[in-house]
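Following: one structure in structure tokens, then a few remarks.
Removed: one protein chain of the complex. Kept in place: all other protein chains.
Just so it is clear, A and B label the chains in written order, and each chain counts residues from 1 on its own.
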Amino acid sequence: MLLSITGLSKSFPGTRALDNVTFNLEAGEVHALLGENGAGKSTLIKCLTGAYQRDAGEILLNGQAIHPRSTNEAQDLGIGTVYQEVNLLPNLSVAQNLLFGREPLRFGMTRGRAMRAEAEETLRTYGLDIDVTRDLGSYSVAVQQIVAIARAVQLSGKVLILDEPTASLDAEEVRMIFEVVRSLRDRGLGIIFVSHFLDQVFDLTDRLTVLRNGQHIVTERTSSVDRMQLIEHMLGHQLEEVEEKARSARGSEPDARPELLRFEGLGRRGDVEPFDLRVGQGEVIGLAGLLGSGRTESAEIMFGARAAQSGTARDADGAIAIDTPRNAIAAGFGFAPEDRKTDGIVADLSVRENIILALQASRGWARPIPRSEQKRLADMFIYRLDIRTSDAEKAVGALSGGNQQKVVLARWLAMNPRFLILDEPTRGIDVGAHAEILLLIQEMTAEGMSILVISSELDELIAISDRVIVVRDRRHVAELTGADIDRDTIVRSIAAPDAADGKAA
Amino acid sequence: MSRTLLRIAPQAITLVVLVALISVVFPGFLDISISDGRLVGPAIDILKRGASVALLAVGMTLVIATRGIDLSVGAIIAICGAIAAWGITNDYSLGTTLMMAVAAGLLAGLWNGTLVAVIGIQPIVATLILMTAGRGVAQLITEGRILTFSNDQFAYLGSGDLFGIPVPALLWPVTGVLFAIAMRRTALGLLIEAVGINRRASALAGINATLLLIAVYMASGFCAALAGIITTADIRGADANNAGLWLELDAILAVVIGGNSLMGGRFSIAASLLGAMIIQTIDTGILLAGFPSEYNLVIKAGLVIAILILQSPRLGATWTYWRYALFSRQRGGATQAVREGQE
Partner (left out) sequence: MKRILTLAAAAVAFGAAASAQTVGFSQIGSESGWRAAETTLTRLQAEERGIDLRFSDAQQRQENQIAAIRSFIAQGVDAILLAPVVATGWDSVLEEAQEAEIPVVLLDRMVDSDPSLFLTAVGSDLVHEGSVAGQWLVDAVAGEECRVVELQGTTGSSPAIDRANGFREAIAEHGNIEIVRSQTGNFTRTEGKEVMESFLQAEGGGADICAVYAHNDDMAIGAIQAIEEAGLNPGEDILIVSIDAVPDIFLAMAEGNANATVELTPNMAGPAFDALEAYWADGTIPPNFIQTESRLYTQDDDPMAEYEARRDLGY
């Protein structure tokens, strides 16, 4: 056993972050450490890296008890860490970052050429052939992440902790990192892998350990666990509750709801053919379909982000204008777009400013929201949506995907809209935030808000929707209600032109 | 308030150091005397001569905050100056003349803003059109000559003084403060920053980005019109060929020295104004020091480079690096440095 932790406990005023936790790591394995936010993962890691001092328990490294008091001490012992946000200096060269603090010296001066050669050689063993004299910041996050890993391995060399290293990477970059991780495993390192992405956990790890509320829940071989089991371990019974509630709510007939909005003949050539849609008060409408089927286009047309060539929208009082987002917002609409980073958040602005942005825009520039009111709104939503940020003044771009999504949701909740469109609200966010957002959708509809959800995850749509519209080839092809909302029917509607038995819209 | 002070501290420190440097070369640099009831001295000259660039920097700050750039302000100075001189020599009242000049500046801004926000031309290209064509327009108005006038009321705006302080030296701080209030006491500042950082997301949040962009270019045109008026009033004539020539570059430099990112977003008008004063202090300092004129541009470039390097984030990182690399090797200070570097 490379690393063995027994009876580890750590308390903070008011909470017991770790309670008698056991954890083992073998040399030559990748071990996933899983759990929701607040489950105790980061406390465990901080105890390992010396950032926290444990209250009780024992940590054995190669059979010897260790008591790291600082990150540097942990490093010297052989435990290195790589974080989600690259923890290096982007304005220095790759070589400088890699050899920081142990540059080859001659007469007290660093030797540029020797440094460069050493850096190049090191990185080549990671399959990276790059110009090490360029600024680290000029390379992709994946390359930076690999440099960070290389640095951590060189400094420590026994245990490597990867704390959500893939959170901001795309699929190809994730593959690059995984190759590096596997080669390190084959070299005999013990690797602890922290991630919220279950696919990656199944793809990469040999064993997994789940923590919940500071307690050790289970340690198993990854290959012997199935996905639903794993989620249950992590969430307890939270997700089941969501589905339970949804099913009970779905009892009432959709037609019994008072009508809130009615879209007629809305369409735009090349994007989506004219469709009708009626929206009931407090109803959740799911929009299912493949990527590029016209589902996002439908949403954008309803919000005025894409100009409709035909069609009208009306509510109980008559026609409403939805030709621009401003008009749609004035009509009580909200829209959380699919691509959070480019269309949703304003990255350099603070959490507070992002939350009040739509409200401020609708009040007009001449009537600024008082600073105290902004602060109150921001703090309220940070609390209510459990947005994890150090404070309301932190730049949104620095938050994790799930928290960014919550900020965008908060922006619209601050407007108290009557019709909210959510395009892929749970994509790319961790499993805990996922459940929270689904719960939130239910809370909001209970208060009378109507919501349209677009999602690629059918289970999610089935769990929350009162009605599901299926979009295929830029047409709304089926509308499913009640008992028809099940996986098979939806999949059949999406796949086969003639198999759908819902009424075409 | 303290946040603002913190933001402009680097520029303020740079200005103080610069003044100290020049005082060594030219000891009387900070002397201010009173002659004929008006304050006289190099420092007063800087406040007065820097007025054009400072005014331009106010508008330019806003344009750059939206991730744009306005290359046409120098040409707008020429146009507005020409219109002002034309108006006053054709016996329009001073009020009418000034209104015509300001209207021309706003119109020029409307043109730029429309090209950028409605038609979607890149700002650098859109404003380049007026930059090249504008001077021609100004020449048409002055018929290619220096349009001289002798209206003392108008000239007062350029070379008169109020409570002993030259009028231009009062005009730019007042303009700067009014704009800063308009930005920070309303939501305009926030909305401009949001549009500059992410125009699409801002539009989807209901911000009228198109209108805001046009307004920002019009503000820039307005500031350029004011600069054109004082430039013309100062020399009692409109010189279409030379008025405001290359000033757009000084204005952009002022904004950059003010620490505002050309990538848009967060901005500080106060810091840009300090940037403008830094540039003018260099210019005036060079003139006073009495170097041969061949060295003017080299000295200015050298100082500007030094200032920009001192303000660069990379230098901060390198400094941290060396500090720890050389002095804290034994204590494994590297990660410590990394953490500080992240701050």
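One rule holds for everything that comes next: contacts are C-beta pairs under 8 Å (C-beta built on N, C-alpha and C of every residue); 3 or more make two chains touch, one makes a residue touch a chain.
Quick caveat: nothing in here was measured; it's all calculated off a predicted structure.
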| item | value |
| --- | --- |
| Left-out chain, listing which of the shown chains it touches | B |
| Touch criterion as defined above, residue of B:L157, B:I207 or B:A243 at the omitted chain | B:A243 |
| Per the touch definition above, residue among B:Q139, B:T186 or B:Q311 touching the missing chain | B:Q139 |
| Residues belonging to chain B that touch the chain removed from view | 26, 28, 33, 35-36, 40-42, 45, 49, 139, 143-146, 148, 159, 231, 234-237, 239, 241-243, 245, 284, 287-288, 290, 292-294, 296 |
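As a working rule, only the chains that are shown with their structure count from here on.
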| item | value |
| --- | --- |
| Chain A and chain B, separation of their C-alpha mean positions in angstrom | 43 |
| Residues of chain B that touch chain A when the two form their complex | 185-188, 190-191, 193-194, 197-198, 200-208, 265-266, 313-314, 316-318, 320-321, 324-326, 328-329, 331-339, 341-342 |
| Parts of chain A lying in touch with chain B, wherever the complex brings them together | 71-72, 75-76, 87-92, 96, 100-103, 108, 110, 135, 303, 305, 325-326, 329, 335, 337, 342-349, 353, 357-358, 360-369, 411 |
